[in-house]
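Taking it in order: structure first as structure tokens, then the write-up.
Rather than the whole complex, this shows some of its chains in their spots.
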Amino acid sequence: DSEPATSSGRTFAPPSARRLARELGVDIAAVDGSGPGGRISEADVRAHAEGGGGDDAGDSGSDEAPAPTPTDVGSGGRKSAVKKRGE
Amino acid sequence: MVVGDVTTGTEVLVIGAGPGGYVAAIRAAQEGLDTTLVEKDAYGGVCLNRGCIPSKALITGSGLAHEAGNAESMGIHADPAVDMGKMVEWKDGVVDRLTGGVEKLCKANGVNLIEGEASFVDEHTARVAHGGEGQGSESIEFEHAIVATGSRPIQIPGFEFAADHVWSSAEALDADTVPDRLGIVGGGYIGMELATTYAKLGADVTVVEMLDDILDPYEDDVKRIVRKRAEELGVEFHFGEGASEWSEGADGGYLLHTETEEGEESTYGVDKILVAVGRQPVTDGLDLGNAGIETDDRGFVETDDRTRTAVDHIHAVGDVAGDPMLAHAASTEGIVAAEVIAGEPAAMDQQAIPAAVFTDPEIGTVGLTEEAAEAEGFEPAVGEMPFNASGRAMTTGHTEGFVRIVADDETGFVLGAQIVGPEASELIAEVALAIEMGATLEDVAATVHTHPTLAEAVMEAAENARGQAIHTLNR
């Protein structure tokens, strides 16, 4: 029910986001990408897993171990300049 | 010493120590799994011993000799003499250092190494037969297995491999003299890499190919550049002809007989015949059936995107698991197999697996061609940069070829690239990253590229696709 990012329906997301999606049991094709052209970031995957896309979080087809609790994604107090680049 | 029939246990049994198997074993050990790697022949598999590495070594050596001998226009006068035995010795040294390294890395990561030939007894047991002096066998009980037994060259009827006249690529990489005349059956990438190598070493090379061009999977303009250059090097091509048989020639050499589909026959006088018509999976003696695994009609083991066979706890990686039969695909699959076994969320989910051909010039490709992009439903935007407009290419003296980049017109996402030209094998890496990252043409064009480099041509091709190239006229 989510718009395919491109005419071909292919999902554009970096390897780290794709792996995270598997880890969280999220179907990456169902995630709304916030990047240019609908590119999906790790943050998009987390947002989806944390509630945005409850309707499809369960149908990921993953038969991996149950999704582990996401590790703390907050900055944990430590300042990192990279964060300034935006998610 | 005879090794008795002891039974040991391991969490992960890896069969075959090629780039699929040894990488899988190291990663499995890194994941904390008790891992055993069985190899019957030589660490590093085909790739390190008689594939990627030896071929690239001889390509370097023959390339250097040829280039130095043809650089008068640069003011360099040299008449290099090649001692083929010595060159092969140097190549062997490279192989030894690398295969020794593989063994050391396995040990350093805690992988148990066993020399011998493995076969399945049942779903959780393998038997390893030790050859040579220490004959005997042992049983190994495993929780998970990774089959990485690789491939071997296909023989065609009437052309049994024999070092004195009918070579496989393995013999071609181990010759101590350069034949005056070399006949090559097959114009695929292995045949073409060796055709280039031997032509540069001074052999008269004749390539016989059933299809009507070399390098079947590539686009016409890519093939043309490589074929033209090979012809300049003196390689003679005969397309639409299949090798039918060989016979002894009157001059001490051999005659290679060919036949077209229409039955037209030809004969070529040669001193060696290299058959390079493809590779087939190695599963004989493995008794896969005992583990409940079947092979497909071409003999390959089928796997899913987690590299699992039909039997969930047994994985297969590399050439034995089918296309793409490339070392880096094997290694990637090996890593995925090890991580999946360790419970990690790994999968073969790459957007694209690059490939290179080390001809002169090189070919590097990744992702979709324009045609493939259309077939997948994209409206492709395509940009090109010819190397003869590249400052760096000119300063290297190698200006043949081009970079072509293919993107989705709507979003700008990079979908693929076809590069033919100097260092194409290296240049493709940036595009592979672009594809995996979901980079757009604009991202590639806006990334500052060092001047003068060949990599600038990737940027220029991206600019060209956007109608903004500086060093080519935009189309």
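Letters A and B name the chains as they come in the text, with residue numbers starting at 1 for each one.
By definition in this document, contacts are C-beta pairs under 8 Å (C-beta built on N, C-alpha and C of every residue); 3 or more make two chains touch, one makes a residue touch a chain.
All values derive from a computational prediction rather than experimental measurement.
Summed over the full structure file, the protein chains occur with the copy numbers A x1, B x2.
Operating definition for what follows: only the chains that are shown with their structure count from here on.
Our note on geometry: chain A versus chain B, Cα centroid distance of 34 Å, whole angstroms. Note for the complex: chain A touches chain B at residues 5-10, 12-15, 18-20, 22-23, 35-40, 64-65.
Partner chain A is touched in their complex by these residues of chain B: 343, 345-347, 349-350, 376-379, 408, 410-413, 436-438, 440.
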